[in-house]
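What you see is the complex with one protein chain gone and the rest in place.
Letters are used for the chains, namely A, B and C, taken in the order the chains are written, and counting of residues starts over at 1 for each.
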Amino acid sequence: MSATHGHAGQSHCLRLDNEARANARRRLLSVRGHVEGILRMLDDDGVYCVDVLKQVKAVEGALDKVGDLVLRSHLRDHVVTAHERGDTDEIVEELMEVLKYR
Amino acid sequence: MSATHGHAGQSHCLRLDNEARANARRRLLSVRGHVEGILRMLDDDGVYCVDVLKQVKAVEGALDKVGDLVLRSHLRDHVVTAHERGDTDEIVEELMEVLKYR
Amino acid sequence: MSATHGHAGQSHCLRLDNEARANARRRLLSVRGHVEGILRMLDDDGVYCVDVLKQVKAVEGALDKVGDLVLRSHLRDHVVTAHERGDTDEIVEELMEVLKYR
Partner (left out) sequence: MSATHGHAGQSHCLRLDNEARANARRRLLSVRGHVEGILRMLDDDGVYCVDVLKQVKAVEGALDKVGDLVLRSHLRDHVVTAHERGDTDEIVEELMEVLKYR
């Protein structure tokens, strides 16, 4: 990682794998459709709170799956090779930070 | 609650409050924009995994806020009056079920 | 709720139901035993990280169940009657606050 770069990922050798990227895109298009579905539900002024809540949780579940596939890709492509590359500290702290939000 | 209805919310007296509904819609439009932002990130074939992960977590945080405002509205408008209405069992079980997904 | 009290629960009429209390105690004794089991695992200097992690998650799952039973009891005994009692604001904010930690 170059000293002029703010985090491990700005190194040119670390990028999201093409297949995982295509897969994430497909799932996010579905997430966007699902969010639009909730927006339509909200046009009905008789909509029930718990039905909205359930749809919000379902979208979060779909986003968790996007997160999982990106995380698995990151682990396989970048984390398991950190020691060889010599950026263990950055990779580990960055990962701990992003996992905190789960 | 009518016996022909599958859950507490299909009762005509239980509906999401107008202000909460408008507020949820505003936030969901912003969530949709955020999802579109991640889709644009994925067009860059050099995008870094952890940057995608962070944005996914941020969208989940925004959805949590939508969920919180709908939940607070449900508690204030429907749960605290369940005993008076006589549908305590349905309201409590339905709420426990939806909170499980958090 | 008396003005001299700091939160809704210090009112003498709001207390954890005896059966839920006995049930929570039983489960917490089992949680304590499980924590002691992890402490014993740690005496083995060859213990594997992921085995410890799995046990920590299992204890958190058991604590979630204690939380669920106390929460259900609170909803049934105190939240659904808040409107009648006239402490809706305190009850709702207190509950939103405690659910945030989930």
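Methods note: contacts are C-beta pairs under 8 Å (C-beta built on N, C-alpha and C of every residue); 3 or more make two chains touch, one makes a residue touch a chain.
All of these numbers come straight from a predicted model, not from anything done at the bench.
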Over the full complex, note down every shown chain the hidden chain is touching. A, C
Absent chain, residues of chain C that touch it: 7-10, 12, 14-16, 18, 20-21, 24-25, 28-29, 31-32, 35-36, 38-39, 42, 45-54, 56-57, 59-61, 63-64, 66-67, 70-71, 73-74, 77-78, 94-95, 98, 101-102
Name, in rising order, the residues on chain A that touch the hidden chain in the full complex. 68, 71-72, 75-76, 79-84, 88, 91-92, 95-96, 99-100, 102
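One rule holds in what follows: only the chains that are shown with their structure count from here on.
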Computed distance of Cα centres, chain C from chain B, in Å: 23
When you check chain B against every other chain, which residues touch at least two of them? 71, 95, 102
